[in-house]
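Before anything else, here's the structure in question.
Just one protein chain is left out here, and the rest sit where they should.
Chains here go by letter, A, B and C, matching the order in which they are written, and residues are numbered from 1 within each.
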Amino acid sequence: MNLGLAPDTFSFPVRVYYEDTDSGGVVYYANYLKFLERARTEWLRAAGFEQPELLRDHNVIFVVRSVAIEYLRPAQFNDELTVTVRMEKLGRSTIEVFQTVERDAKLVEATVKIVCVDGASFKPVSIPAPIKQQLESLAPA
Amino acid sequence: MNLGLAPDTFSFPVRVYYEDTDSGGVVYYANYLKFLERARTEWLRAAGFEQPELLRDHNVIFVVRSVAIEYLRPAQFNDELTVTVRMEKLGRSTIEVFQTVERDAKLVEATVKIVCVDGASFKPVSIPAPIKQQLESLAPA
Amino acid sequence: MNLGLAPDTFSFPVRVYYEDTDSGGVVYYANYLKFLERARTEWLRAAGFEQPELLRDHNVIFVVRSVAIEYLRPAQFNDELTVTVRMEKLGRSTIEVFQTVERDAKLVEATVKIVCVDGASFKPVSIPAPIKQQLESLAPA
Partner (left out) sequence: MNLGLAPDTFSFPVRVYYEDTDSGGVVYYANYLKFLERARTEWLRAAGFEQPELLRDHNVIFVVRSVAIEYLRPAQFNDELTVTVRMEKLGRSTIEVFQTVERDAKLVEATVKIVCVDGASFKPVSIPAPIKQQLESLAPA
């Protein structure tokens, strides 16, 4: 499927299983946040980052600070979805990404703000320089 | 615990179990949306609405159209949380609520927009008059 | 509701929310294991044990070693369920409990084996004496 994605947009496939649905017959609204995080994890991995190593080598964790999500159309059991990630802003300690969940049309769109925090205190810290450098390659021109 | 809530604010207790947490040692970010929905369900019940009856008697379902959620402080295993619901706006087919998750301090705050849809087509419809009337009693003065 | 429970049987109420159901219209099979654990957590709490304290004071965690679960009848959205816990066997490092999920009839029954493990190595260890003593008061005569 050609989603006509911009070259700086990462995409990841997600299959809908029974676990994801609710008795309304559609994907339960909280479960899209799981799909969004799976795609962010794979986007970081594709950029060379394994999160357990970020913690071990740099003592940082990326945590979600806010989500603004719109539910446009419902997904259903057995659907093959595509989840996208595009970096919008890269700050000193924050990352903002724009994400979508798509099938034949856009089902969900979300803006997610992530903060780099100390692995022990959970206080915001600057994104370590070597990570920042690599993230810049993902940022919009 | 006196949360100093306004009289038009509904509150509901939630205990954090292992199922709610992740290996970061805190409540997983998507799971707060479950807590928020439990509280909305109990808020509707307290107002006299059982959702299966809304579907059976009026052929409508309330679905979430958007969520804007901010994660301020993390909750942990075994915490006793209070989840609040306050109606912000009541439209022809939409309801907007403001919700928080609290412990000793505010952990999460969220604005949730809900749409009344036809139980079969999932198209937005006017909130049936008898329901609307009762919801107005929950709305801010 | 009088379930005619034996005096050594603990019971805990669980309400079914949308998060628990799937598109088959019933509670998703894995989610009963969440209900079972909530009841075990509350059973331990009623016996005087807070799990974070067990870890802090005795450096032990109780982990599930096996589950044998039978699904007899389905639960649905909005159901009010009762989850029960009864200790069957108390060994040197193991606890075996029998649990049910009930509504008007028995919906689920399960035998769950739990092992006391070291909080760091996850290796089985003897249940610390003061905990064992208190658990014995829960054991069948």
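Observations on the model:
Just so we're on the same page, contacts are C-beta pairs under 8 Å (C-beta built on N, C-alpha and C of every residue); 3 or more make two chains touch, one makes a residue touch a chain.
This is a predicted model, so every value here is computed, not measured.
Interface note: of B:E19, B:E96 or B:E109, the residue touching the hidden chain in the full complex is B:E19.
Within the complete assembly, residues 15, 17-19, 34, 37-38, 41, 50-52, 77-78 of chain A touch the chain that is not shown.
Residues touching the missing chain, restricted to chain B, are 18-19, 21-26, 28, 30, 76-77 (touch as defined at the top). Even with one chain removed from view, chain C keeps its contact list with that chain: residues 24, 29-31, 33-34, 37, 61, 63-71, 74, 122.
Basically, only the chains that are shown with their structure count from here on.
When each chain is reduced to the average of its Cα atoms, C sits farthest from chain A. Distance from the chain A centre to the chain C centre is 35 Å, each centre being the mean of its Cα atoms.
For the pair chain A and chain B, the distance between mean C-alpha positions equals 24 Å.
Put simply, the C-alpha centre of chain B and that of chain C have 28 angstrom between them.
Multi-chain contact residues, meaning those touching two or more other chains, occur in chain B at positions 34, 37.
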